[in-house]
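Take this structure, written in C-alpha cells, and hold onto it; I'll ask about it next.
What you see is the complex with one protein chain gone and the rest in place.
Entry: subunit A
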Amino acid sequence: MHLAYPAVLAILLFCVGVYGVLARRNAILVLMSVELMLNAVNLNLVAFDVWLRDSLHSGQALTLFTITIAAAEIGLGLAIVLLVFRNRGSADIDRLTGLADRDGRPHPDHDAAPAPAGDDEKAEATA
C-alpha cells in the first residue's frame, strides 16, 4: 500500500481534530477532538514504521505509549469536565473564562472566595 493513503488519512483526521479543539463549544467534544489528533499521529507512526522497515519497530512501540497516555489523559479530562459541570451547570468552554484579566480587577469568582475568610478572621479577632 502506498504511503500516501495513510498519510492523507492522518492529515484529514488531524485537521478534523484541530477544528474540533478550536471550534467546538462542548468540553467533551473538545476532548474527543484531542483524541482524534492523537490517533492521527498514531496512524502516522505505524505507517512510517512499516514504510521504513524499522527492525526495532520503535514507531509501533511509541504508539502503544501514546495510547496509554491518551487513556490516562482522557480519564483526567473527563473527571475535570464532570467537576466543572457539577459546579457551574454547564460544560460550555466559551463561558469558562474565569482566568480572564479584566482591567486589573480580580474576577468576581476570585473576589468572592477570600471574603468569607476575612469575615472568619474578624470573627476570631472579636471572639
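As a convention for this text, a residue touches a chain if its C-beta (ideal position, glycine included) is under 8 Å from a C-beta of that chain, and two chains touch if they have at least 3 such contacts; residues count from 1.
Simple rule for what comes next: contacts and distances are computed from a predicted model.
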item	value
Listed names "Ferrous iron transport protein B", "Biotin-independent malonate decarboxylase subunit beta", "NADH-quinone oxidoreductase subunit L" or "Carbon starvation protein CstA", with the criterion being the UniProt name of the chain not displayed	"NADH-quinone oxidoreductase subunit L"
Contacting the left-out chain in the complete assembly, out of A:A23, A:A61 or A:L82	A:A23
Residues of subunit A in contact with the chain not shown	18, 21-23, 30, 93-94, 96-104
